[in-house]
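Removed from the display is one protein chain of the complex; every other protein chain stays in position.
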Amino acid sequence: MIRIGIVGATGYTGLELLKLLEHHPAAEIAWLTSENSAGQLFGDVFPVPPALGRHRLVASADADLAAADLVFCCLPHAASQAQVAAARAAGARVVDLSADFRLHDAETYERWYGVPHAQRELLARAVYGLPELHRAEIARADLVANPGCYPTSVILGLAPLARAGWLSGTVIADSKSGVSGAGRKPALKTHFVEANENLSPYSIGRAHRHLVEMEQELRMADGGWQMADGRWQIANTQYPIPDTQYPISVPQWQLIFSPHLAPVSRGMLSTIYVTLPEDATEAAVRERYAALYTGEPFVYLLPAGQVATFGHTVHTNYCAIGLTFVPDAHVLIVTSSIDNLVKGASGQAVQNMNIMFGVAETMGVG
Amino acid sequence: MIRIGIVGATGYTGLELLKLLEHHPAAEIAWLTSENSAGQLFGDVFPVPPALGRHRLVASADADLAAADLVFCCLPHAASQAQVAAARAAGARVVDLSADFRLHDAETYERWYGVPHAQRELLARAVYGLPELHRAEIARADLVANPGCYPTSVILGLAPLARAGWLSGTVIADSKSGVSGAGRKPALKTHFVEANENLSPYSIGRAHRHLVEMEQELRMADGGWQMADGRWQIANTQYPIPDTQYPISVPQWQLIFSPHLAPVSRGMLSTIYVTLPEDATEAAVRERYAALYTGEPFVYLLPAGQVATFGHTVHTNYCAIGLTFVPDAHVLIVTSSIDNLVKGASGQAVQNMNIMFGVAETMGVG
Amino acid sequence: MIRIGIVGATGYTGLELLKLLEHHPAAEIAWLTSENSAGQLFGDVFPVPPALGRHRLVASADADLAAADLVFCCLPHAASQAQVAAARAAGARVVDLSADFRLHDAETYERWYGVPHAQRELLARAVYGLPELHRAEIARADLVANPGCYPTSVILGLAPLARAGWLSGTVIADSKSGVSGAGRKPALKTHFVEANENLSPYSIGRAHRHLVEMEQELRMADGGWQMADGRWQIANTQYPIPDTQYPISVPQWQLIFSPHLAPVSRGMLSTIYVTLPEDATEAAVRERYAALYTGEPFVYLLPAGQVATFGHTVHTNYCAIGLTFVPDAHVLIVTSSIDNLVKGASGQAVQNMNIMFGVAETMGVG
Partner (left out) sequence: MIRIGIVGATGYTGLELLKLLEHHPAAEIAWLTSENSAGQLFGDVFPVPPALGRHRLVASADADLAAADLVFCCLPHAASQAQVAAARAAGARVVDLSADFRLHDAETYERWYGVPHAQRELLARAVYGLPELHRAEIARADLVANPGCYPTSVILGLAPLARAGWLSGTVIADSKSGVSGAGRKPALKTHFVEANENLSPYSIGRAHRHLVEMEQELRMADGGWQMADGRWQIANTQYPIPDTQYPISVPQWQLIFSPHLAPVSRGMLSTIYVTLPEDATEAAVRERYAALYTGEPFVYLLPAGQVATFGHTVHTNYCAIGLTFVPDAHVLIVTSSIDNLVKGASGQAVQNMNIMFGVAETMGVG
């Protein structure tokens, strides 16, 4: 049995993790931490049945790190750095659900997140936990940086094109997310009356932090970042590290990313607009998607004529992808749907755990 | 023109008031206060069109009390007392939307709200602003205590029976409210993800503060409270002031009140169960309701066979009442619907203003 | 492996069944029927991943009855009778999710449902599939009538009182249900714009068909119905078969049942009001609930001071029960929550299957 510790268990990703792990045949909960609710039962924090509610929360200082084979860290960015380091020091492998270990370049992290990165050695070795792109590295990794929800939907939607070198010009990702993506801490933006019967764009253009995560991974296909000697390095210096807040100097293509808050609890859809090069026929494009995703347990392509909706994936670990070609215009519209709490967070985290520990990849998440 | 000041304008009742008054032919905004947002425009606080957004918020200390003929006070209970007193001292008439002046008995207020009442002289003269029961007193009043939302729906649903002396035994009001009733201050209970796709009872039984407000008004019909010499007094000492937290000693009937939070922004329905006395036939009961409400501009009875729903009244100042008789059982089910922000708050406040200032009662709210 | 056939698989209960059975270690799908969508894939009817979507729907005439050990029948009432009979004739055991086999008395069925009952022999032997009350009979049954959603929440909420003989006078069940309970066939009532931001009572009083189902089961505790020689018979003739549309002549107690449509996809809460007899202390009442439900895998009692909400059980097979005592009033408020599609339909159906086939009761539903 994989013994599991969860740091920061009282948010929505913690809840979702616990629900998944409860039925996971190869995992067992060792401890759950919460600074604010230490001493309380999990059932005091969420309205859950006794099987989940019986777990008692402890302060992170009181967590027995040695009792965990794997630590899921569900803290906000910045707060995650030290906890991840502590868990690694104690010998546990770690899946970190924050943004702290996703960007290979520490300067880029510091510029976008506005805080120092104090764990650069760990950062250099952390693996970006998107199994469809990095399965082999994940299997060997001691520290996996679980992708953000928006990046998961956009990267999976564009990776076949990136690998083919078919991204060019301005690529637009118009994304819509459920409110749970904003976390459980009460705020005006997530007040029921403000979010209900509403739909709001925010941080549109090139302003949202998830943008750099998308560009790092999509440019990797072109040789941007590669792991060598257990560290991430830039292989192709033609693609410089972005060095302004709005790094659009890379010649071939740039990404515009517009997140919207939608009045649902969970769900995510990215509607992505790409101008295809002349030689990228519909058949050739479909082939590229099939080549990358055939055999993938959690990505499926919709038949021609269908588009992805929230409903295709909500409460599952799937990513559903629809491809709509606009006749004559050489424009491809990719619709890419995930559940932001499952494939966009906790489900993918368990999928990563399965890969890391060599059990069936779909166990407990399929 | 009635010059209007609004104290505490940045909550949902303030917003709703401003929307109503914007189109009110006899009213004009003099000033709006907010302690937290003083100096900002109303449009910085709410996504409203320029006609509403142009108003600048001031701290209450900077409000020119003398410039207002009528002050609407939209503060939470306790905070309202001093502001109402200040406005009255400056000569303005006041409609207070908090609970501070609704209960005639100061001890009852202090017991249920857990704070002292520092304005007892004002309290003794304040009129409970339910026009259907107290229209004449409202017209003459300098201080009107605008009813709570739940009490409005329950009192209007039961008043004809109370007046007929037809309440007996245990009367059950199972009420459902939209989330805006909980105010705009972010809290876990009103977080979108907690309230959405959920429905939650709370403070059920005899625990919610609105209960005493309902009992005060429904017992008044039996002679419980009457105004004499400009002050409220108990006329019929058979009905003592409730003196425990759960005052159920009054012989004839008791009220069980169960509020539920429903996943909508606005709307309220009370489903009320009354065991009728033998002599109260369906025809006689319908007659009593018709007698009280015929001619009322904002209360309407549904035809036999229909029940009230949120949809009957949302975004209006109406109360819709359905009467369902359960054959043989001598049980009447009253369904009483209002919009909690309109008839349950700001619409009723404007209706009261209209009565106080002698303009058409429906002006700007119909 | 238990080979499964599903008749009428394209409604919400069929979808939920398929989702549950997909991960059930002891079951495998043999066939799915649909008259309207025969020939299509399940994925053409619902936005589901390929693992579910690959199943091809057949007309019921083309279903290989002999290939199924267990048939789940998900048709509307009346339509279910013949299909259940056919499946039984072919030797399959059956869990019927319609109302056709829930009422032991055929005349009562015909009066309330307005259609003849053509399978009276089967009816007499069908077992009401509420495991908490009839586990032993279910284990032996060839035909299980899966309970209605409202009855599940109300019967579980009241059974301990009924068994203790503590029901008296008027018992009120004010229930709130998600919209999926109304089925997938489009109708004005379930149109998004009509149901959204709305909450509507319907068929309140003693008018809803689920009422007789509740009374049958709750009176059984008093000896109303018992199985003898494999058939249901009235053991205690003091409780006559109800013989009017509003059968309230039974002396001890009567039930008032008021369903409400709530603007959520799934979830159900019954807020139940009972006047307790003098000798039923809070401690004694809690003891009775604990006695019946301790050890039950899918019913849990909330600690004193807590109430059940939709959130306690949605997407699970649990029933959560809160007990709120109103001081001095001898009134108990029971809050009983289930997911109408899981414990109120498909989850309970799988639980029944597990009991019938002798596998772990929680398998695939826990």
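The chains carry the letters A, B and C, assigned in the order they are written, with residues numbered from 1 in each.
We adopt the following convention: contacts are C-beta pairs under 8 Å (C-beta built on N, C-alpha and C of every residue); 3 or more make two chains touch, one makes a residue touch a chain.
Since we're looking at a predicted model, the values are computed, not measured.
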Would you indicate which residue among B:Gly5, B:Gly178, B:Pro259 or B:Gly311 is in contact with the undisplayed chain?
B:Gly311
Using the definition of touch stated at the top, determine which of A:Met1, A:Ala67, A:Ala136 or A:Leu199 touches the missing chain.
A:Leu199
Which listed residue, B:His23, B:Arg120, B:Arg140 or B:Lys185, touches the chain dropped from view?
B:His23
Just checking the interface: what residues of chain C touch the absent partner chain?
12, 179-180, 184, 186-188, 190-197, 263-265
For chain A, which residues lie in contact with the unshown chain of the complex?
170, 172, 174, 176, 194, 197-202, 204-206, 246, 248, 254, 256, 258, 260, 262-267, 269, 271, 273, 275, 307-311, 314, 324-329, 331, 333, 335
Tell me which stretches of chain B touch the chain missing from the display.
23, 47-51, 197, 300, 309, 311-313, 315-316, 318, 320, 366
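Just so we're on the same page, only the chains that are shown with their structure count from here on.
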What is the chain whose Cα centroid lies farthest from the Cα centroid of chain B?
A
Expressed in ° and rounded to a multiple of 5, what is the rotation angle of the C-alpha superposition of chain B on chain C?
180
One chain's C-alpha mean falls closest to the whole-protein C-alpha mean, and that chain is C
Averaging C-alpha coordinates per chain, one finds the centres of chain B and chain C separated by a number of Å equal to 40
Cα centroid separation, chain A vs chain B, in Å, comes to 47
Please set out, as single numbers or ranges, the residues of chain B touching at least two other chains.
194, 197, 263-265
